[in-house]
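In this view, the complex is presented without one of its protein chains, the others remaining in place.
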Amino acid sequence: MTASTFVLADPTKCIGCQSCEIACAVAHLGTSITTAGEMEAPFQPRLRVVRTSQVTMPIQCRHCEDAPCANACPVGAIVRQDGVVLVKEEKCIGCKTCVLACPFGAMDVVPALDKGQRVRQPGLKVQTDEGAAPKERYVAHKCDLCIGRPGGPACVEVCLARALVLVKRGTMARSVKSRRTASAMQIARSGVQPAGANR
Amino acid sequence: MKQVLTTCPYCGTGCTFYLNVEDDRIVSVTPNDANSVNQGILCLKGHFGFDFVDNKTRLTNPLIRKNGELVEASWDEAIDLVASKMKETIEQHGPDALAAFSSARCTNEENYLMQKLMRAVVGTNNIDHCARL
Amino acid sequence: MCALNAFVVADPNKCIGCKVCEVACAVVHSDVPVKTVGQMTTPIIPRLYLVKTAEVTMPVQCRHCEDAPCANACPVGAITQRDGIIYVDQEACVGCKTCMLACPFGAMEMVPYYRNGERVKQLRLTEETGEGPVLQDAFVASKCDRCIGVEGGPACVANCPKEALRVVRPDELRRTRNLEAALAVLESVKNVIG
Amino acid sequence: MIYIDQELCTGCRSCADVCPVDAIVGEFGQPQSVDQELCVMCGQCVQVCSSYASILDEGIAPREQKLAERAMLPSVKEPLFAAYNQGKALKVKEALADPDKYVMVQVAPAVRVAIAEEFGMPLGSLAPGQMAAALRRLGFDRIYSTDFTADLTIMEEGHELIERVTKGGTLPMFTSCCPAWVKYLEQTYPELLPHLSSCKSPQQMAGALFKTYGAKVDKVDPAKVYSVSVMPCTCKDFEANRPEMKASGHQDVDVVITTRELAHLIKDAGIDFASLTEEEYDRPLGLYTGAGTIFGATGGVMEAALRTAYEVITKKPIPELDLEYVRGGEGVRYATVQVGDLELKVCVVSGLKHVAPVLEQVKAGTADFHFMEVMTCPVGCVSGGGQPKALLPKDRICARTARTASTYKHDGELRHRKSHENPDIKKIYKEFLGKPLGEQSHHLLHTTYTPRRRDA
Partner (left out) sequence: MSGLGTAFGSGAMTNTINELQQMGPNDAIFAIGTNTTECHPIIGIRMLEAHRRGARLIVADPRETELAKHADVYLRHNPGSDVALLNAMMYVILTEGLADEAFIKSRTENFEACRETVLKYSPERVEGITGVPAEKVRQAARLFATAENGATYYTMGITQHTSGVDNVLSVANLAMLTGNLGKPRAGVNPLRGQNNVQGACDMGALPNVYPAYQPVTDPKVREKFEKAWGRKLSDKVGMAISDVLRGIEEGKVRFLYVFGENPMRSDPDVNHVRHCLEKVEFLVVQDIFLTESAAMADVVLPGTTWAEKDGTFSNTERRVQRVRQAVEPRGNARPDWQILRDLIRAMGYPADYSSPEEIFNEIRTVAPSYAGMTYERLEKLGGIHWPCPTEEHPGTPILHVGKFSRGLGRFSAVDWRPPAELPDDEYPLVLTTGRRTAHYHTGTMTRNCWGLDGVAPEEWVEISPEDAADLGIAHGDHVRLTTRRGSVVARAEVTDRVPKGVTFITFHYTESAGNLLTNSALDPVSKTPEYKVCAVRVEKVSA
């Protein structure tokens, strides 16, 4: 089984423009943004830009090998498919346990859409002073790496600062390997010996 | 799909891009690579700032205020009303009683016509735009 | 867009299993004000439940699911959302227990119905006994209502001696976690570059 | 005796946190039990325990069985918790129903600021008159108050202190009215027992008087007198059952119930406590001063003693009656009081867990004070283990504050506020006891202690 790939931003490059958020929302629309605007489709990106005086960068799912969201889901609505951790919307009950479980805040719960339109729940009504109205269905919502999109993740493609990269298993492996080599070289050069080696 | 190269309508950078058009509607934007200011990249306004064109609240007919309400009118009616009001004001109060704010968002050609209208046709230099704003 | 429904959740690493949360829950939901044990004439009927097994000790309560299966299952529409709370209208409940079947957390319970410290009786439902028909007690579905209208917020949170319970506002939580995650990346990038 | 119901305990050990003597044993997460030898029966564990018997739990014994195990009245409706004290209300109910028994009752100072809570009145409501009325409705023949013997304790203990200071007795002297404290000293610091005042507690003084002076006043056979006491305390029953407590020639106190149990009895009898009009306590053993009633609060014994000692020594009226410097909350307080030529140094310990360091000083001879009051419960008897139990932790604190406030309010409103000015105290010395520390006093009102150190 291969490890998951994921998208990661470089906070030293990101300018916080939120292009990635729009690109993400558009990529998952299934229609043009003109139509989305006409339908008043909710704006629902699957990554969110953090922008504070300390740090600026989008945060999205890491597609954890042991995905806490999936392990926490009481109804088995979060699964892995070709290394991508995915929400099976039809199973989700909006309990938010996955939101609680995700250490990155990469999980959200948002109105479910069917061809850009919101979906009503069969039974649950929202009671307000004006009376009761059927509630819209909500589902867990997270990065799906734009699975099936020809150009790969839309956020990576649109980023003008080139701050977003798709970290692949191979990239990770090469980087880890080169760090190992560097680390060995450093020890060799500095003459550092493991404790007890002199004995 | 038709692709039309044009210049971004937002900030002053002057990025150029292709508008991708299907059935007379813009569906997406592709950044211009060659010989451009932006060289293959665009910001979010450049990429995603076009759908206002088809917004259903666009003005699509001239409006004339009648009995306090703005009501739809023909172009001839609207243009004639503006022209007659301009003439009337010039006659009664002189050309300097007219003023125009031109647009930093419209084309050079349009700005030229606007100032020409005020200077050559009306006869006043009361023309400005929001460069400072 | 309105915020996601908040909910209370316990930290199993802090919980000692003292049940103060359960008692506090029952106290604020008592329709007769009670301060001391002696004042209580009804059983303690909480809306969260201490789970105590060899592996875990913590109370479990409603997550106020956005698509509340309990509400979608209720045949009489007794469960609705009000002010971000999935709420049981006990007057409307018929005690069918479908909500109990639907809830994946075991957060729904069927409990004896009390009003003004007295058991509420059925309207006509009697049980045949040796001494003839006896009017039965009423039962209703009961679940966490996040202490709607209670000053100081949920009583379980306010009274936990170990601060093991907290109100989770999913949107806020996500924002905080996003920031922490971003700072972590920044730190690691700095380390690699520096 | 204090017990923990093994079926109900979740092993949270909240009780162990409040136990001053580490008598709660068991692993975290497992049902706990009480080491009866170490236990001083203060009942703080009973107050704090929140692990209740749930109606949803089908694996536990039925409620009727639990009530019987706890010797509680079957009519009790309140929820049951894991930690409990063995009740005596059934015995009282039995005695009241027995026409051959002449039932006298004493109620401790702290009961009157708490009992009303059990009937839905605000925490700390002051209700001495309604309580007297309720006791009368229950059928007690004589309604007396422990506050009277608290005044008497001051007379005896005050003189004992003066004597020890002036004649070179063992100093510092410790108060002896808290039975849990006495038991603690007996089992933990037996070598310091000579420091304890030889005075009996007010409960036991009352017991000794009920079946002597009280019987004589009422012209009844002391053997027929049944002596009941109502206490905020779960340890007073232990004290009443000490073998030496038979100065009257009979068991001085026959049975002790807690404030909560009195409430159970009142409810059991169908008495609507809240609507009762106030009634007086019987005389002579029911008339009390403010000094007697503040025994219920930490520092109260000290304050009452100082009010009397000052005037006895200086022969002048004390300039200020409210001695704020000995009042307070949980912990240790010190004060120095100028009494004539004497610079009297005092110490007040509230909460038994704070006393060990002070006792170590006494042992080492470095303790710089003459007189120490010790109360086992956090803020004295108002917070006793037999008091109404607050459902929420924050209300437990509110109740303590409110009951303390009511205690001092009651003190401020009483006609007499100094024990030696209680007319019935003067009368009992004149008619019966003679003088403080006199022969009759010595016989009825003073006692001795038993070292009970556990073998290592």
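By written order: A, B, C and D. Residues from 1 in each chain.
Here, contacts are C-beta pairs under 8 Å (C-beta built on N, C-alpha and C of every residue); 3 or more make two chains touch, one makes a residue touch a chain.
Because the structure is predicted, anything quoted here is derived from the model rather than measured.
The chain not shown here is in contact, across the full complex, with A, B. Against the chain not displayed here, chain A makes contact via residues 12-13, 15-18, 21-22, 25-26, 33-34, 36-37, 41, 43, 45, 49, 52-54, 56, 160-161.
The set of chain B residues touching the chain not shown comprises 2, 4-16, 19, 21, 24-26, 34-39, 41-45, 48-55, 57-65, 70, 75, 78-83, 85-87, 89, 93, 95-133.
Basically, only the chains that are shown with their structure count from here on.
Separating the centre of chain B from that of chain D, both taken as means of CA atoms, is a distance of 91 Å. As a whole-number value, the distance joining the C-alpha centres of chain A and chain B reads 40 Å.
Multi-chain contact residues of chain D (touching two or more other chains) are absent. Those residues of chain C that touch chain D in the shared complex are 16-20, 22-24, 27, 33-45, 49-50, 52, 57, 109, 111-112, 155, 158-159, 161. Put simply, chain B touches chain A in their complex at residues 25-28, 41-44, 47-48, 50-51, 53-56.
Residues 17-19, 22-23, 26, 32-34, 36-38, 158, 160 of chain A touch chain B in their complex.
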